[in-house]
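In this view, the complex is presented without one of its protein chains, the others remaining in place.
Entry: subunit A
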Amino acid sequence: MKTTQTKTKVLTANRLTDGISVWLGASGEWTTSLKDAFLARHEDAVAAIEAAGQTALADNRVVDVNVIEIEETESGPRPYRLRERIRADGPTIDYAPASAARVSQAA
């Protein structure tokens, strides 16, 4: 099937239980790393991730579901909007000296 080329898109949301930012991965799971996101390069693929987002929303797995545009770079997908880059990389500031402990504990 032939579909039109568009800007590459990924599907993002926040996990219902803890609100952590997640992206839809290739096998339909939600990942906490944008690097592992499924890249939708064609309209059909975009329609598919949009549908997956609606299903996940209805299943109460995630909230605030959005399709965002990214640029494919050598180091991985990079969102066009700063907002989405910060969502992917975390706050741009060294925000909590104690955070490392808590994160490794949670992992």
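One rule holds in what follows: contacts are C-beta pairs under 8 Å (C-beta built on N, C-alpha and C of every residue); 3 or more make two chains touch, one makes a residue touch a chain; residues count from 1.
Here is the rule we go by: contacts and distances are computed from a predicted model.
Of "Nitrite/sulfite reductase", "Amino acid ABC transporter ATP-binding protein (PAAT family)", "Twin-arginine translocation pathway signal" or "Putrescine transport system permease protein", only "Nitrite/sulfite reductase" is the UniProt protein name of the chain excluded from the display.
Although one chain is not drawn, its touching partners on subunit A can still be listed: residues 14, 16-21, 57, 59-60, 63-64, 80-83, 86-87, 90-93, 95-99, 101-103.
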